[in-house]
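On to subunit A.
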Amino acid sequence: MADQPTASERFIQGILPENPVFRQLLGLCPALAVTANMKSAVTMTGAVLFVLFCANVITSLIRDLLKPHLRIVVFTLTIATFVTIADRFLAAYLYQMSKTLGPYIPLIIVNCIIICRCEVCASKQSVFVAGADAIGQSIGFGLAVSAIAAVREILGTGNFFDIPVLPAAWPDWVVMILPPGAFLTFGLLIGLVNWFETVKASSQASEVLTPAESEGS
Partner candidate 1 sequence: MAATQTKTVTNGTFAHGVHPPEHKEFSEDRPIEVMPSPVKVMLPLLQHVGAPSVPVVKAKDAVAAGDMISKGGAFVSAPLHAPIAGKVLKTAVSTLPNARHVQVVPIKADGEQLEGQALFDDVLGGEWSYEGIAQRDPQEITDAIAAAGIVGLGGAAFPTHVKYTRNDEKPVDTVLINGCECEPFLTPDYRVMLEAPRAVVAGSLLVGRAAGAKTIIIGVENNKPRAVEALREAAAGTGIQIAVLKTKYPQGSEKQLITAVLKRATPLGGLPLDVGVAVSNVGTAAAIARAVLRGKPLTHRVVSVTGAGIREPKNLLVPIGISYRELIDFCGGLKPEAARIVSGGPMMGFAFANLDAPITKGTSGITVLTDADVRKAEETACIRCGRCVDACPMGLVPTKIALAARAKDVDLAQRYHIMGCFECGCCTFTCPASIPLVQLVRTGKAQVIASQRQ
Partner candidate 2 sequence: MTAQGKANFFSQAWLVLVLAICFGGLLAGMQILLGPIIETNKINETLERVPVLVFGAAHATELSQSGMEINPLSVGVEKAGKSVRYNVYETKSDGKLAGWVTKSAGQGYADKIEVLIGFDPRMEKITGLFVLDQKETPGLGNKILEDGWRGQFLDKSTAKPLMPVKGKATASNEIDAITGATISSKAVTDIINTAVADLREPLADKAKGK
């Protein structure tokens, strides 16, 4: 257990280095379905944060009691409970948003981010680490869906959080708020992330190489 990451490492990693959407390609269903505007993306992030945090904490608390072959059942049970709570809560206090998000809140149950974090982190590490991991991953998820939603909402409607940010002459790219826009934006952003990664890797590689080369000569 000595090589398990610490709480702060878990937190940091979730945000960018192991970003659930762009690096792990998990939770793509909401990333594509609820990113037509910032409001629903942020609400979705909130729901994910709530469910992930609760599920991680509960799983971590009972981690010593888990039987390996029953762990998925327990994860699913826990997740489903908190998803249902989140869903009811939205229906009660954010009725319009709950209608917009439609089936995607219940679908958090099968969102791989959560089951993945329970499996990878919470079932092995302490409550504190699991909680930090949940927050880190949720922030990462939030950043990713917000990035997609920002592009789609701004290009698609000229608005950001429903506030006009582009001049009225802006021709709305309706395609961006339609499903094809989600796929396009997502694909292009992943490409961008990978490109950054390659550039970073190659610059690091050349840094490593340079002293070796000078030694060689």
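Candidate entries met the following condition: all candidates are chains of the complex that A comes from, given by their letters.
To be clear about the criterion, contacts are C-beta pairs under 8 Å (C-beta built on N, C-alpha and C of every residue); 3 or more make two chains touch, one makes a residue touch a chain; residues count from 1.
All of these numbers come straight from a predicted model, not from anything done at the bench.
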Touch assignment for subunit A within the complex, options 1 or 2: 2
Subunit A to candidate 2 touching residues, read off their complex: 62, 65-67, 70, 73-74, 77-78, 81, 84-85, 88-89, 91-93, 95, 172, 174, 177-178
